[in-house]
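Quick one: the structure is below, and I'll ask about it shortly.
All protein chains but one are shown in place.
The chains carry the letters A, B and C, assigned in the order they are written, with residues numbered from 1 in each.
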Amino acid sequence: MGLTSEWARAWVALSAKVIAENRVELTALDRPIGDGDHGENMNRGFTAVVPKLDSLAEGSAADILKLVAMTLISTVGGAAGPLYGTGYLKAAGAVAGQDELDGASLVAILAAARDGIVLRGKALVGEKTMIDAWTPAVDAAAEAHAAGKSELEILQAAASAAEAGAVATEPLIARKGRASYLGERAIGHRDPGAQSTALLLRAAADAAAA
Amino acid sequence: MGLTSEWARAWVALSAKVIAENRVELTALDRPIGDGDHGENMNRGFTAVVPKLDSLAEGSAADILKLVAMTLISTVGGAAGPLYGTGYLKAAGAVAGQDELDGASLVAILAAARDGIVLRGKALVGEKTMIDAWTPAVDAAAEAHAAGKSELEILQAAASAAEAGAVATEPLIARKGRASYLGERAIGHRDPGAQSTALLLRAAADAAAA
Amino acid sequence: MKKLINDPQHVLDEAIAGVAAAHSDILTVSHDPNYIVRNSAPVSGKVALVSGGGSGHEPLHGGFVGFGMLDAAVPGPVFTSPTPDPILAATKAVDGGAGVLHIVKNYTGDVLNFETAAELAEADGITVRSVVINDDVAVKDSLYTAGRRGVAGTVLVEKIAGAAAQRGDDLEAVAAVAEKVNAQMRSMGVALSPCIVPHAGEPSFELADDEIEIGIGIHGEPGRERIKLEPADRIVDRILGHIVEDIPYVSGDKVLLFVNGMGGTPLVELYIAFRRAAEALAGQGIEVTRTLVGNYVTSLEMQGFSITLLKLDDELTELWDAPVHTSALRWGR
Partner (left out) sequence: MKKLINDPQHVLDEAIAGVAAAHSDILTVSHDPNYIVRNSAPVSGKVALVSGGGSGHEPLHGGFVGFGMLDAAVPGPVFTSPTPDPILAATKAVDGGAGVLHIVKNYTGDVLNFETAAELAEADGITVRSVVINDDVAVKDSLYTAGRRGVAGTVLVEKIAGAAAQRGDDLEAVAAVAEKVNAQMRSMGVALSPCIVPHAGEPSFELADDEIEIGIGIHGEPGRERIKLEPADRIVDRILGHIVEDIPYVSGDKVLLFVNGMGGTPLVELYIAFRRAAEALAGQGIEVTRTLVGNYVTSLEMQGFSITLLKLDDELTELWDAPVHTSALRWGR
């Protein structure tokens, strides 16, 4: 049996929690190679999501993801707002009408989110953006699904790959976003958007485990 | 035998030297209770005096003092410029036409300078200004002269009294100049103008001793 | 960090309330969503200009709302681009039927949020054109970056395109003049001290007592390189050199020379820099025919400055000289 909209709900609630907990850290990551606001931006968005989610009594996973998308678009601002917003919007579209999410649905969610972000932001892997967390996560999820793993295992594989991907942004020179202005001076710093992606995908796995 | 114009010349040269040497200290005194420029102001003035004095080949003591007056008025600015300028101008007037300066002349120079500064600045003794150095100096000089002391001794008495007067400004509340804005917070700080007066009058004595 | 604020979360709301109180003769402020429109908006039949971006650059953009310049400004939180909602609301509020020009500084966040707003406005039947400002020569190799940033030159685009719209040019023509200004101008900035974002509470970068940062943006981002403090004239020569050789500007060109303060540098120092820049340009046969000096595109309390050159022709000169009535730039009425 797959995951339900309850998982989507739990994921979002947990996301709001980990973003709040990591607000200062995300902003600190954004300071040396950005403009020092990523934690504030993400936290403003997820703080706005929580009460809206509470007032959405019923709703499919797609409804919940769409609510997150619209709220992030209209509250986060900066680069991360439209990028994550588009990601969640495309993710919602990928599972529209599904009451139950199986492994294939989860891979579809992740891939659609990633593709939406690429569509808007045009970032390639290795350009030191959140895509460097998303793409390994999509690949790992697809691989786990192909290997017949459970929904929980698929999400855990994605989360671990995103975390590794975030760490792996450290030696990179940025080619997109504010960090790209720094040239070689970006080397040695982790990309804040990749880090927030890793946090969000770990929350997805934890929501499935609970 | 009294002092000559050579003394006046030496006094001015020595004044320029001690002001330059104490520029930083005078400015530092002006910082807590003023605007931190007294050393700069005085040094700008005396630096301008030196070449003018050099090109004044001949000239009585009165000529030299007048030259100092005009140069200070036109280069020092701030409160100190017009005050010292008027002081030197009146001092010059007090000994106009005198080739030799005896004890009475020296007392007249000091008294005329002090009176000129009071005329312009309206400061009373005890108001924490340069007058708190000038007035004791005038009194000490007059007393020394009355006691039949030499020109050198008269100037030394004036210098010592000015120095004591400058120190004695420290516990005072200011009633004139910028320091007056500070009320009780001026207590504990020596008045920069009183200190520059003490330096100038010590230079007068040293010039007579040389 | 000491700031003249109440709660860091309320900086934007309270500041625009102050703008409303101070300039009610020129503009009206909308709260939630936050935007600023000129009192006469929408001006029927006139192309409307909307700009915006993170706050902390004041007077940009709200200070340039008014006759002959912007119809609306959309301020985001400090250094964070606004979301599409207020951009859309402002766009709707000022559309006078002749279309709306979005003037967007080239940062991923600004570009994406304005893009979304423009799509939504188009869906509502409003014609929107966008011009993306990228005057910063500090970011060299645009192929491998998000492209040159939009910095102080933005104010020149807003003024000149605003004059074109005010005289009745249509949307294509106003967009074309904005693109022309953008193409003919280059900027570069230097920081002597960093700035502190209110909610962050710490400086965006640290500079030692004898260091300056060359090629900074306007968001407290670190710059292209860090060097030892130099005399003002050398700093000016250094950044002016990069600017002049970029387009390049050549002998015989007429230019507008704009020395912009980053917020914390006293005007007296900006004039020292202006003097040197004017001197250096004259030495190269580049004629300064229009000037602007002051704090127009700032980075909170950062100490530093930028230089912008705009190559002028008769059309741009005339549009620059045209009357403007905003709180931060005003002449001719």
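Heads up, the rule we're going with is that a contact is a pair of C-beta atoms (placed from the backbone, for glycine too) under 8 Å apart; a residue touches a chain by one contact, two chains touch by 3 or more.
Model, not experiment: these values are computed from the prediction.
One chain is not displayed; in the complete assembly it touches the shown chains B, C. Considering C:120, C:171, C:232 or C:247, the position touching the chain not shown turns out to be C:232 (whole complex). Annotation: of B:6, B:21 or B:35, B:35 touches the absent chain (contact as defined above). If you put the missing chain back, the residues of subunit B touching it would be 27, 31-32, 34-37, 40-41, 44, 73-83, 120-121, 173-178, 180-183, 185. Against the chain not displayed here, subunit C makes contact via residues 1-7, 11, 14-19, 21-23, 55-56, 58-59, 63, 78, 192-193, 207, 209-210, 212, 229, 231-233, 235, 259, 263-276, 278-279, 288, 291, 293, 295, 298, 300-301, 303-305, 325, 327, 330-333.
One rule holds for everything that comes next: only the chains that are shown with their structure count from here on.
In this assembly, the chain whose C-alpha centre lies farthest from subunit B is A. Rounded to a whole number, the gap between the C-alpha centres of subunit A and subunit B is 76 angstrom. Spacing of subunit B relative to subunit C, judged by their CA centroids, is 55 angstrom. Residue positions of subunit C with contacts to 2 or more other chains are absent.
Touching two or more other chains at once is no residue of subunit B.
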